[in-house]
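Quick one: structure below, then a few questions.
Note that this complex is displayed minus one protein chain, with the remaining chains in position.
Read from first to last, the chains carry the letters A and B; within each, the first residue is number 1.
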Amino acid sequence: MAESVDYAVKLNVFEGPLDLLLFLIKKNEIDIYDIPIALITEQYMAYVEAMKSLNLDMAGEYLVLASTLVHIKSKMLLPPAEEGEEQEEDPRDELVRQLLEYKAYKEAALNLGMLHLLGRDVFGRDVPHGEITDGGETEFREIGIFELVEVFRKLIVDRGHDELMEIDVEKMSLADRISEIMDELNEKKFLTFEDLMGEAGGRTRVIYTFLAVLELMKLRLVRVYQSVPYGTIRLFAAAGE
Amino acid sequence: MEQYKAIIEAMLFVSGTPVTIKRMKEVLEETGDMDIRSAVDELMREYGERKGGVRLVEVAGGFQFRTDETLASWLKKFAGVKPATLSQAAMETLAVVAYRQPIMKSEIDRIRGVDASTSLRSLLERNLIRIVGRKDVPGRPILYGTSRHFLEVFSLRDLTELPTLEELKELGE
Partner (left out) sequence: MEQYKAIIEAMLFVSGTPVTIKRMKEVLEETGDMDIRSAVDELMREYGERKGGVRLVEVAGGFQFRTDETLASWLKKFAGVKPATLSQAAMETLAVVAYRQPIMKSEIDRIRGVDASTSLRSLLERNLIRIVGRKDVPGRPILYGTSRHFLEVFSLRDLTELPTLEELKELGE
């Protein structure tokens, strides 16, 4: 059907339900602060139905907004508050606020696109390979956290090191504490268990300190001594001079 | 031309990316910051007055020679490459990150009304945004911000040069 095709073309250009709603408001030349909910809901639903009938891969967000619209519509049908009662909020307020906010960023995106883009409007010099590099390592890249984790992911996922998949914040907390304890052991001859726990602070940190000591023992990076039962526990760096 | 000015010009020329005053200073140890800065300003003026094909611009905290923007179509023809463009979704996500940084993903999703995963990934891969830390709330969600490369690509000196968001003022944010 010709009309459906028309919808399909348009649907592809919407960046989401808010974008579709803004389009309808503009198309109908409606005041955004006074949206005729019944009309807009009807039109919005027509687009959503068209998407469904075309089996377009429709994001669930479109349906969420559809139900919000229906909800607002039903609220608007309720009789207005009696004189003297507290002024009720317009059921459309939250939606209007959301629309205005989205519209601001949509315009901001357009403004960004109008700047002089490197590689589109202006061009830098294509520095020949080796012109200023001093030989040695060939490929250089800018350092960033995303690059780091992405490199790691490629290494272990793409090369099938499945057993290394899990990384969680707990593991990193442990690594952090281990490194702190080893730093301290470099400066002092030994540390008492009380020293470590005393400086530990919050409860999670106490747990990580304890786990870190166990891990260090397992790695044989520290030796732990106690002179008498229930006496002071001392940690020594195993590799100490 | 004074020698240090010629050295600055040559450094700017061989570097593909913006060069900071600090980096110039590391090379020109005996030249003061003020002298370096005024030589850079002179070069900017000279290249501006020539009205040639190349300009010296201040961008991303440094200085870089770039072609004049009126010649874009000719240079595209010369290089024969189609510029990589960002999708509308990615541009919107980038705008939200730029104006609201540091910001977590859930907040971007809320503002745009759609899931921002795909655009976030593509922006990270293009090094236009970066992970800047975690928010101190339960779950410690990742916070995103724009990168230095973002300033470079959008020809901005720093974030204060972003075009103002008129509508946001109305919202009182």
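Note that in this section a residue touches a chain if its C-beta (ideal position, glycine included) is under 8 Å from a C-beta of that chain, and two chains touch if they have at least 3 such contacts.
None of the values given here were measured: they were computed from a predicted structure.
Visitor: Hey, which of B:S38, B:T85, B:S117 or B:T164 is the one touching the hidden chain?
Guide: Residue touching the chain left out of view: B:S117.
Visitor: Just one of B:G32, B:G52 or B:P83 touches the chain that is missing; which is it?
Guide: Spelled out, the listed residue whose C-beta touches the missing chain is B:G52.
Visitor: What residues on subunit A make contact with the chain left out of this view?
Guide: Interface residues of subunit A facing the absent chain: 123-128, 131-134, 137-153, 155-157, 159, 161, 164-169, 172-173, 175-176, 178-179, 182, 219-221, 223, 237-239.
Visitor: In the full complex, which residues of subunit B touch the absent chain?
Guide: 1, 5-15, 23, 26-28, 50-54, 65, 67-68, 71, 74-75, 77-79, 117-118, 120-121, 124, 131-134, 140, 142
One rule holds for everything that comes next: only the chains that are shown with their structure count from here on.
Visitor: With chain centres defined as C-alpha means, what is the inter-centre distance between subunit A and subunit B in Å?
Guide: 22
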